[in-house]
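Have a look at this one before I ask anything.
Other chains dropped; remaining ones untouched in position.
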Amino acid sequence: MDSQPQLTHVDAAGSARMVDVSAKEISVRSATAAGHVRTTPEVLALLSQGGLPKGDALGVARLAGIMAAKRTPDLVPLCHPIAIHGVAVEVTPADDRVEISATVRTADRTGVEMEALTCVAVAGLALIDMIKAVDPGASIENVRVLRKEGGKTGLWSRER
Amino acid sequence: MDSQPQLTHVDAAGSARMVDVSAKEISVRSATAAGHVRTTPEVLALLSQGGLPKGDALGVARLAGIMAAKRTPDLVPLCHPIAIHGVAVEVTPADDRVEISATVRTADRTGVEMEALTCVAVAGLALIDMIKAVDPGASIENVRVLRKEGGKTGLWSRER
Amino acid sequence: MDSQPQLTHVDAAGSARMVDVSAKEISVRSATAAGHVRTTPEVLALLSQGGLPKGDALGVARLAGIMAAKRTPDLVPLCHPIAIHGVAVEVTPADDRVEISATVRTADRTGVEMEALTCVAVAGLALIDMIKAVDPGASIENVRVLRKEGGKTGLWSRER
């Protein structure tokens, strides 16, 4: 029954494997992921001064996300190494949270949703590291793919 | 006013720095973090067969978490390199989610909450990578510190 | 005399270099390597219970091998970075040993035999780490290429 849903990274015996993609086409692919860090008003005030982001604080989170996207295959065991061709990250203080979103683009043989998710998750970790002395209870929330494009499956977009 | 809360990783000018901890005492410290991956009943059924976890699937997430904990200072820019002395991770399928929790222990000069959070977040990423062909909408939720112990500040425990 | 055999990674003066492959064709290539870990009956019994592999034990070795294959250019100084497109590893307890074999596939400009060998060697190291408390004398044996395919040289197969 190959129409039955399957975990693609384990074989019939349950053994992990890296799925062979050498026969897949090179095409332009992109993925957007998002999430947020929930924190206190006190932290949100520290992150902004007169409405402007303060110094390196948000920049550190952005950069951590970009660098982590490049290291996705080192972190996610069965992920293929991919030549990432572009990453944009936004880290935006909002009401009771800091919103994080990332778009990753490539021209390669597999999708980049894991790279986009890794970018968001690690930007969140870096942000928590910056603020944990003031808010030890901050949390990373709702890290998920919003949209992916390209490849055989084409456009997938999250229904809200 | 040094009693005012501050972002410890940026100096007065907003520049990032790695705070000097060379004068802090070596003491046994531990931190526990948790989170979960929200997914579909279909995936949860695939992860268990007859109530037993299937082959490597959950093991891959556990191992990804342990290895990521060791690489925390490579991922989180201002984190100190720490000699991690023990990591235990649990990845447990539940109702509408897979619960992840991790406890990290060390005998060193700073706490290990970032290591525990990184362990949970990356175990979550690895799990999503395993299941994304079946559930492209899975999300990582509520990654936060539950409890930390040791060092000058002693025990901190999350009120829930 | 360019028909004389040469060490390709050192120049005439004996200096190490990474050979230029930018003019080579992209083609599908694969390599299979194998080896084994020699250990005691006691360990082999612990690795299997009622004939079934025990929990994560063999899975850890498999995963370590897959992850190491991706890191080959970080480990082997003059190896080209290669976009690995598929890895399958088998770790199988046998009579007085645990057999390990790995097949790596790519569509790139150079062969993947170093990736396959690295996969087998590191799976062996990870396995020894798991069993060394019970058998401190375990050894890695006979790690070699069995077969490679693709590229200008085409099929090479080991004579037994």
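As written, the chains take the letters A, B and C, and residue 1 is the first residue of each chain.
Everything below uses one rule, namely that a contact is a pair of C-beta atoms (placed from the backbone, for glycine too) under 8 Å apart; a residue touches a chain by one contact, two chains touch by 3 or more.
Everything numeric in this text was worked out from a predicted model, so none of it was measured.
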Whole-complex copies, counting every chain including the 3 in place: 6
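What we mean here is this: only the chains that are shown with their structure count from here on.
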For chain B paired with chain C, centre-to-centre distance based on mean C-alpha positions, whole Å: 31
CA centroid of chain A to CA centroid of chain B, Å: 16
Contacts with 2+ other chains: residues of chain B: 55-56, 59-60, 63, 67
Interfacial residue positions of chain C with respect to chain B in the complex: 55-56, 59-60, 62-63, 67
Sites on chain A touched by chain C in the complex: 11, 15-23, 73-74, 77-78, 80-83, 108-109
Chain A - residues contacting chain B, complex: 5-10, 13-16, 35, 42, 46-47, 54-57, 59-60, 63-64, 67-68, 71, 74-79, 113-114, 117-118, 121-122, 124-126, 128-134, 136-145, 148, 156, 158
